[in-house]
Structures are given as structure tokens and as C-alpha cells.
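Only a single protein chain was left out; the remaining protein chains are all shown in position.
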Amino acid sequence: MTSDPQANPATDQVADKQQTPLLEIDHVTRRFERKPDFAAKLAARLGAPINRRTVHAVDDASFAIHRREVVGLVGESGCGKSTLGRIVAGIDNPTEGRILYNGQDVAHVSSRDIDQFHLKIQMIFQDPLDSLNPRYRIGKSVSEAARYHKVVPELEMDAHIEKVLLQCGVDPATQNRFPHQFSGGQRQRIGIARALAVRPEMVVCDEAVASLDVSIQAQIINLFMDLRDEYDLAYLFVSHDIGVVRHISDRVVVMYLGRIVEQGSTAELFARPNHPYTQALLGQVPSLKRRHSSFHTIKGEIPSPLKPPSGCHFHPRCPHAMDICRQARPPLKNVASGHMAACHLNDQS
Amino acid sequence: MTDLSTNAKSVAQSAELAAQIAAANSFPPEPPARPVRRAIKRVLTDPLGLLGALIVIVLLLAALFSSWISPQNPYDLAVLDIMDNRLPPGSESFSGMTYWLGTDDQGRDLLSAILYGLRTSIFVGIVSAGIALVIGSVMGLVSAYFGGRTDTLVMRLVDIQLSFPPILVALILLAILGQGVDKIIIALVVTQWAYYARTVRGAALVERGRTYVDAARCLALPSRMVTLNHILPNCLPPLIVVATMRVAYAVSLEATLSFLGIGLPVTEPSLGLLISNGNKYMLSGDWWISVFPGVALLLLIVGINLVGDRLRDVLNPKFKD
Partner (left out) sequence: MTSRSDYTLELRGLETVFDGEKGAVAAVRNVNLAIKPGEIVGLVGESGSGKSVTGLSIMGLIDRPGRISKGEILLNGEDLRKVSAKRLRSLRGDRMAMIFQDPMMTLNPVLRIDTQMIEAITAHDPKIEKSAARARCRDALGMVGIPDPDERLYAYPHQFSGGMRQRVAIAIAMLNNPDLIIADEPTTALDVTIQAQIIAEMQKLCKERGTALIWITHDLTVVAELTQRVYVMYAGSVVEEGLLDDVLDHPRHPYTQGLIRSIPSDNAPGARLFQIPGMTPPIDRMPKGCRFHPRCPYVQLDCLEDVELVPQEGERSVRCVHPIRQGEQVS
């Protein structure tokens, strides 16, 4: 089942883009705030300075995911990519902004229908063992939600679960076993089966292959691709692994310290990265072709999200930093068709 | 879990080759996992755990069948003969019955009194621990799941509860409520629920942060199912350990209260009351009246604690030190 680029001609994609996206993230911000407790309030009354620690985990992020599309969300630790993934999956809520599913604002869905919306977007987690209830036999883990939400009639449930397990490469005869009796790769397959059992339209993969062995990673990536063909799934693929993201994604969104700095089609982005951070990050694609290389690394560390630098967050590490970078946040601008970047260097041209 | 033979099937070029390779790689299947059976087995394979379990089982059976195996009904004042009071162990009664462990100051057969007392003590201990467990677990779960103000309210209540010595709380309660099995159970529940609430809250907070709870929420399962089906069962190991220890504690607290004369009525002596009754005769040489109930109480508490200790090791290795 080689995915054939010919099967998806450019004209189709243009037509696709004009439809309502499956999912739209519209100016989403997520702040984590440590609210002052009683003692802190009392201390403040007595004149102690209030230490309000606010983290902008996600700062005004917007992008869309279309049906059958794989969007890679990349960035380093603390860039907010996992938080954004959790918001999309409905586990966390945005402080500001909207999540539109099929054009409908999820926040305004009636409480009766909200479950159906949540089911349409499922999530695969980084740690397959921790994501399975250790006291559930895996058959129950996979079938519980499908049964509760009556995804298929009860009479067909066993057959449905068996089919999903088989598709994910799990022997249905092992349904009575507990998670600890499986290997890491098998557990991840079980997690995927659990998500698929409720018939989602979109799957958020949060570092879903990061904890797996190299040879198992390839198996799981292939499984993701097969399932997309089978079910027309869209993926939000959250990962720090540039190699995996380049392989699997149609489009890539790059985040740095809570902000989207660049997004565009995978081919375009890797061929012509615009933002200096993207250039540095994509320069680190792991490959066997780079040997005994002398490194051109970007300097410095990722700043603390508690005290992000002013203006463009990247300016302290940026080789092209100018005065304006320290003062103003660069807006996301189109640099080519479907390719946007947030960098003041683009203002000049 | 590796089924090497299926691997071979998918890679080998011919079926014949695959079959030969599979045959060479057949391992005996692993036995199915039975976590509960395994835990019980691991408790019983430890000498101390086994000893504790044996003591507890024997005492439980003795208490359960006390009305059948006792030579005498010690609560029936009609069969007591005051003339037989304070007879040493092995004495014979006027009617020809042997008092194997002697009699107390009312002329009660001590063996029968201990068996019945054991029944009362175990009943009070288990029932009060059970009720406290349910109340405490619900409070702890609610506290952990909802967090915020609810959490603050419940946990401050727990703090207040735990800052008073349990014996003092029980004394005050019993002074207000009066004597009786039901009253002492109420007093024990009030003094104990907080321990369970704290344990369950701590465990539930840890579990709530784990990914499988995120997964359950992502699957749009209602909070009730997430807490009861996912979080609670994973909090059980520390809860079971605390519960076993607390049963022992409840038994000894009840004995203390009865010893002080404010627990159970004198007509239905529990172990504590028996000890208390014999206490005043200790110096006059009638040691058996206190010592035998004391030994029974000691065995019960030590037995439960041995099982509890071993359970803790088996269920929660992190708890060890």
C-alpha cells in the first residue's frame, strides 16, 4: 500500500482547500496562571509583591486541518505544541479563541451533542503504557467508550472491536491480557485501536512514536498511513522529530515559545524555510547522509516560558536580529502561496 | 508475549520453511495473568504473612462460630454461677463443666467470654472500618477530582479531624451518645474516616495526572465513569493496605474505650472490658482474667498487622520505607 502522489492531484487539493476545513484553530491562546491562594492574598495585603506567574503556553495560534490531511506540529520542549494538541483533542480548553469543527464552534455545541464532537477527534499519547488503565484488560480498554457511546449496536460490538484490533495489528485472542503483558509497540497499537474504535475523523498524535524503538517506529508510522487510507483520517502529528514529521506530513506548523513562527506545505517549508528558527531546526533533520559533520548549531538555550524575550521571542538566538525584533512581535505573513512566516526580515522585501 | 512463530510466517518465503522455523521456535505459552490470585499467593508465601493470615483466619472462624463452639453463653446471666467466680484455669464447675481458661469475677467461663468478646471486637472493627472507608473514599475522590474549593474544604476538615487525638474525640462522642455497639461504631467512624480520605485523595491525585485518565476524557466518558471505573480501582492498593491497618487500630481503640468503661455494656463484655474486669485482680494473683483476653487481643492485632505489612510490600512497593 504505497501512497501514490498521483492519487492526489494538485487540482483536487485546491478544491479541498476551498471547502470548510475539518478543523480550524482560530486565534487560540492558552494561559496557565497560578492564582494567588489565601495566604498569598493575605501577604499581598500586608505589602508583599504579588508573584503572578503566567505562562503563555499557546499564544494566538491559528491554523486549519483539512479532511485526510496530515499536519505536523513541530518545535522544541516548552513551545506549547503538546498543549495545543491537547486543546484540539478536547482534553484542555483554550483561554481565548475558538476551535471550529466542520465550521461549528465547539464551545457553542449543546451539552447533549458535545460528546459526539469529542469522539470525532481522538488522541494517541507518547507513553503507551501510561495511557492504558493498568487494571483493565485490553479488550475492555478498547471497547469501553465504543460501548458507552453505542458506536455500533451491541450485537455487532464484538465483531467491531475484533476488526479494529486486527487492523491495528493486535491479535484479538489477546484481549484478556493486561497492558503490562505487551511490548511497547503492541501497547501503542492497542492505544490506536482504542481511538479508532469510536470512529474518529481526526487523530492527534502527541509524540506517538517518540518512545518506541527504531524498528517499531517504522511499523507504527506505516500503520498511521494505512489507517489514513482506510478511514480518510486527518492527523495532527505533534512531534519534535523533524525526520518523522517530514516523512508523514502534508503540511508543517513550526512553533517557538507558544507562537507559530512558520507554516506551509512540507515540500515548500523544507525547500525554502523562511524563519531563521525554522532554518536552524530543519537543519537538524537526522539523516545517515550527514556524516562526521562539523556542526552549525544555533546558539543558546530556549528561554524560560515564564519570562519570554520581548518582541520576537527568537531574537536572542537569532543571527539576523535587528532593533525592531526586540520591540515588536512580527505578524504571520504570506511569503508564498500557503506559506506563512512571522519574521521582520520579510518586512524589508 | 512475543509470538515468534507469526513473525516467521510473515517473513519466510515459503510456507514449508515458515512451518519448520515456527516449529523450532515454539515456546510454552505464558500462564494467564491473575493479579488478585498472584497477590494473595505472594502474601502467603512469606512466612510472616502466612503466620498472620493463619492467626487472622483462626480468630475469624472462632469469632464467627463462637455461639456454637463456646461451652457456655457468657451473656446469659441465667447460666452464670456467681459461686464459680475467679476459678483458675482447668477448674471444674459444680455442674461438671471444665473452665479451661478459668472464670472471671462474675463466674463466667473465660474461654466463652473471649470467643464472644472476639466476635464483638472483630464486628466493631470491621464494620466501623468499612463505613469509614466508604465515607473517606468518597470524600477523598470528590476532593481530588473536583479540586479547588471542594478540595480545600474537605482537606481542612481532614486536618482538623486529624489534629485531635482519636481517643479524645471518641471519649467526647461516647459521653454524649452513651453506650452501645452502634454508638461505638459511630465514634470509631468519626475518628477514622479522615485517614481514608487523605489516602484516597493522594492516590487519586497521582492517578488523575496519568495519561489513561486523559485518554478516558478524550473518549468523552462521563466524570462518574472516569472516577469510579478508572481512578478508584487504581487507588485500591494503598487503600487496602490502610484499611487492614485501620481495622487493627479500630479493634484496639474499641478495646481501649471498653477498658476505660465507656464502650460496651458490662453485660456483653468485649475483649477490652474483660481485660479491664480482670485488672483489679491482677495483684491478688488471679492473672488469668486479664491475661487470656489480652493474649487474644494481641494475637488479633499482630495477625492483622502482619498481613497488612505483607500486603503493603506486595501491592505497593513504593510504600516500603
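Letters A and B mark the chains as written, and numbering starts fresh at 1 in each.
Definition applied: contacts are C-beta pairs under 8 Å (C-beta built on N, C-alpha and C of every residue); 3 or more make two chains touch, one makes a residue touch a chain.
Not measured: the values here are computed from a predicted model.
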> Out of A:A61, A:V106 or A:M225, which touches the unshown chain?
Replying inline: A:M225
> From the list A:T20, A:Q284 or A:N346, which touches the chain that is not on show?
Replying inline: A:Q284
>> Can you say which of A:R30, A:R177 or A:H240 touches the chain missing from this structure?
In response: A:H240
> Mind pulling the chain A residues that touch the left-out chain?
Replying inline: 1-3, 5, 76-77, 183-186, 213-219, 221-222, 225, 240, 242-244, 246-248, 266-267, 280-281, 284-295, 297-298, 301-302
> In the full complex, which residues of chain B touch the absent chain?
Replying inline: 1-2, 4-8, 10-12, 17, 20-21, 24-25, 27
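Please note the rule applied: only the chains that are shown with their structure count from here on.
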> Distance-wise, how many Å sit between the C-alpha centres of chain A and chain B, to the nearest whole number?
Replying inline: 48
>> Per the contact definition, I'd like the list of chain A residues that touch chain B in the complex.
In response: 86, 89-91, 114-115, 118-119, 121-123, 125-127, 130-135, 144-145, 148-149, 171, 174, 176-178, 180-183, 186, 191, 194, 198
>> Please output the residues of chain B touching chain A within their complex, sorted ascending.
In response: 1-3, 6, 30, 32-33, 35, 210-212, 214-221, 225, 229-230, 233-234
